[in-house]
Every structure is written in structure tokens, then in C-alpha cells.
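Every protein chain of the complex appears in place save one, which is left out.
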Amino acid sequence: MSVLLDYLLEILQGLGTTLSLFVIALVIGFVLASAVAAFQIRFPGIVARSIWSLMFCIRGVPLLLILYVVYYGFPLLPFIRETVLWTVFASPYWCAIICLAFVEMAFTSEIIRGAYYQTPREQVEAARSLGLSGFQTFRVAILPAMLRNGFAPYTTEVILLCKSTALAFTITVMDLMGYANEIRARTLDIYHPLLIAGCIYICIVVITRLILSTLFNLVAVGGTAPEDRA
Amino acid sequence: MIDYLASGWGLQFLSAIGTSLTVAALGFFFCILIGILCTLFARSGFRGSAGLVSLYTYVFRSLPDILLLILIFYTLDGAIQALLHLVPGMSGVRLSAYVPAVISTSIVLGAYATELFRAGWADIPQGQHEAGRSLGFTTLQSLVLIILPQVYRKIIPHLGSLCLISLKETALLSIIGIPDIVRTASIGARSTGAPFVFYGIAIAIFVIFAILCSRIFAHLEQRVRQDRAGAR
Amino acid sequence: ARDLVLANEGGFPPYNMTKADGTLEGFDIDIGMSICKIIGANCTWVTNEWSGIIPALMARKFDVIIGGMGITDERRKTVVFSEPYARTYSFFGVVEGKELDVTPKGLAGKIVGVQQGTTNAKFIEANYPDTKLQLYPSMDTLTADLKIGRVDAVFGDVEPFTGDKGDGPKLVEIGEPVAVSEGIGMAFRPDDISLRDEFNKALGQMKSDGTWKTLSEKWGIPVYE
Amino acid sequence: MSAAASIPMPDKGPIAMNDTSHTPAIEIVGMSKWFGSFHVLEDIDLKVKQGERIVVCGPSGSGKSTMIRCINGLEDFQRGRIVVHGQELRQRARALDDVRKKVGMVFQQFNLFPHLTVLENCTLAQRWVHKVPGSVAIDIAMQQLEKVRIPEQAQKYPGQLSGGQQQRVAIARSLCLRPSIMLFDEPTSSLDPEMVREVLDTMADLARDGMTIICVTHEMGFARGIADRIVFMDQGRIVEQAPPAEFFDAPREERTQRFLEQVVR
Partner (left out) sequence: MSAAASIPMPDKGPIAMNDTSHTPAIEIVGMSKWFGSFHVLEDIDLKVKQGERIVVCGPSGSGKSTMIRCINGLEDFQRGRIVVHGQELRQRARALDDVRKKVGMVFQQFNLFPHLTVLENCTLAQRWVHKVPGSVAIDIAMQQLEKVRIPEQAQKYPGQLSGGQQQRVAIARSLCLRPSIMLFDEPTSSLDPEMVREVLDTMADLARDGMTIICVTHEMGFARGIADRIVFMDQGRIVEQAPPAEFFDAPREERTQRFLEQVVR
């Protein structure tokens, strides 16, 4: 029993890293995704389509591979190795954040686009026929609908991101999974460290869901959060 | 790049692609099976069955896939081998690591598939079940002839992404030591000092597969949508 | 003849390495095959991820680990070891041309890379309190990062450096070698004691007929007397 | 009546009914049903003769749908009995399947199978439930589609048809199983006004052919023209039943009068 407690305490050293990976990648990813989605919606055309294709490719490649490319491949590029960029890419932690945010951008931009195109046309027309301007229409008819439509898929995506942070240990980041793995390699005990880490991850997910639905209810008055099947 | 491929890495990659695709295909197949069975079980009306299935999907979709894969892989690996050891005459038989790899991938993906089928099923109007009953179909007939085809129609686009996820999931097996595409690429990258060639090939394989996947499922969707063409 | 399955990681030069065609080579492989010939067994090789290699042995996925495994008390709780078939010394390794003071004071604040779960990691942790440890899942990822420059030095068994054939800057050892383990041994399941004894006998025979020395020299491994 | 109900009856389809024509087609006695603690149907008594055409009406939530769903075994009930062509419904499973083969049902929402063509919708149950060979099933289906006047739509999917056409397919689909009783639950209420007529005409055809019909509807014109008897329900009870002339022109109950004022505008 006391062994398990020791494990728990050791693994918990990685909690801060896991959480900061998660939150920082989430924020950067969302900002980038909004920009990408807004560009695609606002300026449809060849550029937007190329961006879409790029996002599509990113979505098709496993995060693990992206991590390897960035961590082991990028340092061989002179313009990364020999410029200030190296201060960022030298750190496994920032490599992980960059990869996570990048993948998050690819998935979230599609969610935002999807939510935008699901906005009922009639709502927009109603706003227009009341004489509201383009921005006012966006504010009153489109944005709330996007929130409503995008909430469930975005929740799923946030949870996926949280789970993805666990891959950062493959590039030596000592997060929850990293410490669990170290114990595993040292003691050859596979189950206990992983089960303990698993419980912590479940707690994080439960709390994240709670925070998201609370936020949603704060922002989107006049209705409860749509059923979240995620 | 040709040099590397000719010097034996080409064959390595071919076998890695074979490994990844086989594991992905089997994983996809079994996770769908799990999805259907769990959905049926959840709807069977047994006490607590729905709760059990919810617990499975909730927990499995909250835990990092890599953590689950390692846990299930070693548990299964030990369990299967221990069982084999008990059977007289089988004690010398060694099971390849692929069996537990496929099973653990399927169980992890099964949680996603279950959620997909449950959602698709819930979207089928109650009237369809009732129409089936009032025409005298048995439960099994109504399931196979009426309900599942409609669930399939509803979830095709998601099946497409699930198929892609299956392949991406095999990348995680490289951490356990299965020689899949990612493992081959990273070993190659390190031992030749030409990472961009090897990682580039791996990325290309995944992108090609993603395109194929989206094409195939868009086509399937198209075929299914023909009944929506036209008026109303 | 009976069948035996031997296992290692397949990425720990010069003990074991994967060739481009997927087959294995290295000191472990040569030693293993020689023993198999002596005891008259039909041997095949498999590879397994390092951190899961002992559970896999216990799950009977294979019978012997011949994979450059250091003999430690922690491992003895689970498996039984053969007599050591190689001595390992651990060194600090750096990129050629780099000056580094490898005393605890000199390495304070520096980053040292070590393979996860090894005796080396424990050693650094115990003796270099102010050094930042970076843990790697395998030796080749570790050397890769040393060449890239993310770590100032690595601390590990000497052989992987000498066996490194990759491109880029050369790696050299600095400082005095430290013996952090009791040597390299082969691991067996505790219920396979008789197999272990057979292997020990074969090792003794190889020692006396000189095969063992020839192989050590072939792979550049310090001869164990 | 329980004596009559226990006589075993050969199942000869809707036409060869002469020898049993004094057996009521449907007999509901003292039937009550609860949803949890909510009493939806209270002590329902209803006897429907063979070939009789009943229209059921009443305010929303009065239990009309629930009642006819009970006749078809789609809902359970807790007290009383329902006898369909001499076969009691309480014993479960087998008997229920037998009853369902005799009773066709058409829903408000059509409930066609969207993934099958019109023809496949009509042949599916014949082939799987009644084990009719493929070509015979198609013949029967085309015959019924002609009866509802849309044989030319056989190869289309339900999604490609208008609401009225869909409802007629639903009727044909039921008829393919040669039921002796047809139940309709507001068959026209989710249709555009222009399509209501074509469905009502189809139903009138059926009525002329002597089919036993129970129909929930608010189309009072139709009720007046077709029904032998109108059953008015409110709050889970049958409040009044009478032939249409009497029902519309001299309703006995005050509740009925209020309802008629609202509906017949």
C-alpha cells in the first residue's frame, strides 16, 4: 500500500507538466484554428483550399510521427539549428507543445468551419430582415448557433487533446505518463504505475468536462448545453 | 531515397506497411463488432447493461490510448500465454505479439465505435422499430433488415474517420515494439542519419491512406445518399 | 532438438542491432547461437520493447533474454541470471572536441541523458544531485539527442558509443569508467533453473575453448576474466 | 362473447370471412392502461364488427393513439382484455405475432424504410415474415401499389416521394400482408393540404372493399362520409359513440359539443 502511495507521489510530479502542456496547446491551437477557419470562410478560393488540404494531411498523420519529425528531424535543419528558433526546439517540452497545438489547430479549424456551415440559414435571414448589419447578424444569429453546434464536437476534441499529451513522454518530457513509465522501467511493475496515472487522467477529464459545460452555460444563455455524446 | 529503399529499407517498409494495414484492418473490423455488440447489449434491457456499456465507453474514452494499449497488451499477452501453457501440448507454442496487439487496439477503438453506434441508433425514429413490429418482423429480422442498414447510413462519415483512426492507432504499437510504419521509419532515420527521407515516406503513406479513406467513404456515402436525391 | 526462443531489444549496439533486412546481429546473437550449438537447441530470435521485456519473459513469450541486461538486485526479484558474460563499465560520453568536467561540481546545472530504468540512471541520481537528468526510452534515441546537442553528456555503457555507426559528429568517452552493475547476464524464468545451469555450463566451455574471447574481440567488448 | 372468442378460427385472409362474420373483428373489454402512475386508458369497452368502419376522434392526449396501439400489441395494457378475431392478446409472443399478421397499421409519420425502394418496402415483410417467394411477392406488391395508384413509383426511394405518395405506399405495404383489419393513426395529419385528399380517397376505396377499419383522424368530412360509427374519446375514456349523422348533428355529451365547436370551423 505504501508502495502505491510512493508511486502516486512520484507520478504526481508530472501533473503540472501534463496540465500546462494541455492548457497551453489548447489555447494556441484554438487561436490558430479560429484564424485558419475564419480565413477559409472569409476568403474562399485556391489559397483556402490549399490550407484545407494541409489541415487534412495533418489530421491524417499520427501525432507520434509528428513528434518524432519535429523532435529528431527539425534540429538537422540549419535554419532551425542555427537561429533563435533553436532555443525553442531544443526543449522537448516546447517541441511537444508545438506539435500538440499544430494538430489541435487542424482538428479544431474543421470543427469551427462545420459549426459555421450548420448555422440555420433562416436565422440569418431573420436577422437580415430586421435590418441588422453583417457584423450584428454574426453576433446575434451566427455566433450563438456556432456555439451550440460546435460545443459537443469541441468537447470531444479537447478531451482528445488531453489524452494526446500522454505521448509527450516519447520525447523525454516528464509528464504523468513519463513518471509512470520511469517507474515501470525501473521496477518492471507494469500495472500499478499505469493504473495510478490512469486514475489521474480520468480526474482531469471529468473536471475538464465540468469546466467546459459550465463555461458553455455561462456564455450561451437561453438553453442548456446540448447533449454531449462525447 | 532510392538508395535507401534499394538497400533493404524498401522491403522493411513494405513489411511495415503490411503490418500496419493488417493490424488496422483487423482492429477496424473488430472494433465495429464490439460497437454493435455493446450497443445491442446496452439496449437489451438487462439490468445495468446500459450503465456498464456507458462505463466502458466513458473510461476508455477518458484514458490516453497509449496507456490503455500498454496495459491491455501486457495483460492479454500474459493471459493468453498462460492459458496456452495450461493446455497440454500447447505449452511450447508461442503466440506472436500481433494477436494481443490487434485485440488491444480493437478494445480501445471499440469504445469509439460503441459511442458511434449508440448515437446512430438513437437517431433512428421510434416509428421504424414500430413499423417493423407491426409488420410482424422478429427482433433479429428487424435488426438486420431495418435497423442496422439505417444506422450504417447515418454513421458512414464517422466510420470513415474511425477507419483513419484505426491506422493512426497502429502508430502507438511502435512504442510497444511492433515493427509498424512509425517504428521502421524512426529506426531507419536514426541508423542512416537521413530522417527526412524516412519520416517523409511514413508521412506520405499516412496521407495517401487518409485520402484513400476519405475517397472510399465519400463514395459509399454517395451511394447511400441516392435515396435522398430528388424531391421532398 | 528442442526449440528455444531468445529475445533482446534489437537496438543496443554492439550487443544487438537490427540490420536493414530485419535480421539481428551483435555480440548477444553470436554468444547465443554458440551456446545453442553446444547444448543442441534449435534457437530463434525475437525482439521486444525493453521496458516490457521481463514481463514478456515471465509470460513465456520467449525463454531467455540475451540482451545486454545488467545484473541488478531489483531484477533478481523477478528473474534468475546466468554468470556474467560481459563486464560493463559506464562512461560519460560527449561529442568529440567538447571539454567537460565530469565531477559532480562540474556537471551541476548540466543536462545528462540516461536510458530509462537502468542502473546508470540510479547512479547519476545518487551521485550527481545537481545535474539535470533526461531519461530516454532507448540508447539510440539518447545518442541521437547527444549529437543534436540537447544534452551536454550521456552516461551509459561504453559499448554503444563504440558501436555507433551513424552519421554526424563522433562520440567519445571522457572520465574514468565506473562499474555500476555486476556485469551483463542472461535472464531466465525462476522455474527454468535447469536451463540456466545448462547455459552456465556452455559458457564455461566457451571460456575454456577461446570462442568467447574471440567473440568479445570481434565486437569490441572488454573481455571478462 | 367469451364462448365465441374461444372457437378456433382458420386464418383465411380478409375475403373468406363469411363463416365467422358474427364473430366480432375486435372486442375490447374493460381495458385499462397506465404509463407509470398516469392512467392513460380507463375502462375501455369497444366492439367492432367485421367490415365495420370506425373513426376515433378526441382532443390531443386523450389516448386515441394509445388505444389503437394496444390493439396491435405495440403497447402493453394492465387490465381487461382485447380479442382480435377470436384470439386473445394477453398471452404474449406467438399469439401477438399471429394477431399482427391479421392487423395492418398505418402511422402518422408513414414510417417507410428509407433505405429501401418502394417495391422493397412492400415485399420485405412478405418474404421474411410470410415466406412468400420473391416473384409472387413482387406481383402482390405491384397489385397493391396499383390499388393506391402509384405503380410507377415502385423503383423510387421514399425520400423521393411527396408526403401523400409516401403515405399511400405505407398503406400498400400494409395491404400486401392481406390483413383483415386496418388501423390508421392520423394518417393525414402530417401532410400538406393538397395531399390529404389523395390519401383519404385511397382509404375510402378500402372502406368500399369491405375492410374492417379503425381510423384516428380529425378530418370530419371524411368521418361523416365513410364511418359507420364515430368514437369520441377524452381523458382516456370513450365519452360517446354514435353514427356520424347523430354524432355531428345531435351530440349527446356536453364535452363532445365543445370539441366539435373547436374542430369544425
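Order of writing sets the chain letters: A, B, C and D. Residues in each chain are counted from 1.
Note that in this section a residue touches a chain if its C-beta (ideal position, glycine included) is under 8 Å from a C-beta of that chain, and two chains touch if they have at least 3 such contacts.
Just so you know, these numbers come straight off a predicted model, no measurement behind them.
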Among D:D76, D:E146, D:D192 or D:D209, exactly one should touch the missing chain; which is it?
D:D192
If the hidden chain were put back, which of A:L19, A:V140 or A:L195 would touch it?
A:V140
Would you mind spotting which of A:I51, A:A126 or A:L195 touches the chain that isn't drawn?
A:A126
Residue list for chain A contacting the dropped chain reads 120, 122-123, 125-133, 136, 140-141, 144, 148, 220-223
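Keep this in mind: only the chains that are shown with their structure count from here on.
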Dist(centroid_CA(chain A), centroid_CA(chain D)) in Å evaluates to 54
From the C-alpha centre of chain B to that of chain D, how far is it in Å?
46
For chain B, residues that touch 2 or more chains besides their own:
70, 74, 175, 190
For chain C, residues that touch 2 or more chains besides their own:
52, 55, 137, 141, 144
Inter-chain touches occur between A-B, A-C, B-C, B-D
